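What follows is a short report on a single structure.
Of the protein chains in this complex, one is absent; all others appear in place.
Showing chain A:
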């Protein structure tokens, strides 16, 4: 079972510059946390501080309710395991790689053999046990790296963009396996990622970092749909950031008069100058003859259709530029072509307002 981690007033200074300033972060036992943020936001530094691989210039880290003593770090460090983006395997066999941490702990040989074999089997790499680690493919190497971490039976698992260098199918498979392992073992986990599908799939909670500070914590859905700042909104893939003026009229949704004159309804109840955030996947596009009723129905013309992964990015000019995402089935419809007039709809609750 995992343990809780608590970080308070943590400061990290590199090259005379403060790169991390976390006032308060509490991770409960068994929770899976994702750390997100743009490059240089301090995600990896925070992970290294929590994994006790970097001593902060100031602040405290608590494990299982006890303050970490950096003068006697080893017993603390041996309660956790870290998987990096690079598999960083040692120049020996797969078996020896997975056994290394266990040997460091001086465990008896039969215990090491049993644990290594169990985790090689769990990660479906038992056949590779006696292969030199340096000859493995990227996916195999990362499985070995995961097995090496999990064989330590850590109480906290840290993962620093563990699947970033893998191809999409391998990443999907490993993600699913890791999800099952974390569920089955109840290990507390903290991972850094740039991939929002990983967040939704793995994380219970997310901390978003910007310029070394945690700017928002919450569920993955809260961060992705209701980001606290405009910069974070752009970072989490909200392509439609529309400045305007919001007003409240009774208890209903806020009315937002966007720059350019279009008025839309929004779920967030704030007033004054705002930026309306609308995720592309919340926008539906239909033909002019398909009668739509309700709020936020705009008439526009498709400007561009660009393939994007397994979907299509559709840019529509409705007096304001909107970006929507369409699936393969939708894109085959006759009106989904540049130059075609369409109707664009989105529910008010999909519009999140950030005070500007």
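The rule we apply is simple: contacts are C-beta pairs under 8 Å (C-beta built on N, C-alpha and C of every residue); 3 or more make two chains touch, one makes a residue touch a chain; residues count from 1.
Throughout what follows, contacts and distances are computed from a predicted model.
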Which of "Tripartite tricarboxylate transporter TctB family protein", "Linoleoyl-CoA desaturase", "Sulfate transport system permease protein CysW" or "Biotin-dependent carboxyltransferase" matches, in UniProt, the chain that is not displayed: "Sulfate transport system permease protein CysW"
Option touching the unshown chain, where A:35, A:81, A:116 or A:256 are the choices: A:81
From A:43, A:115 or A:148, residue that would touch the chain that is not displayed: A:148
Among A:29, A:59 or A:132, the residue in touch with the chain that has been omitted: A:132
Residue ranges of chain A at the interface with the undisplayed chain: 48, 51, 53, 74, 77-78, 80-82, 84, 86, 88, 90-92, 100-101, 104-105, 130, 132, 134-135, 148, 152, 158
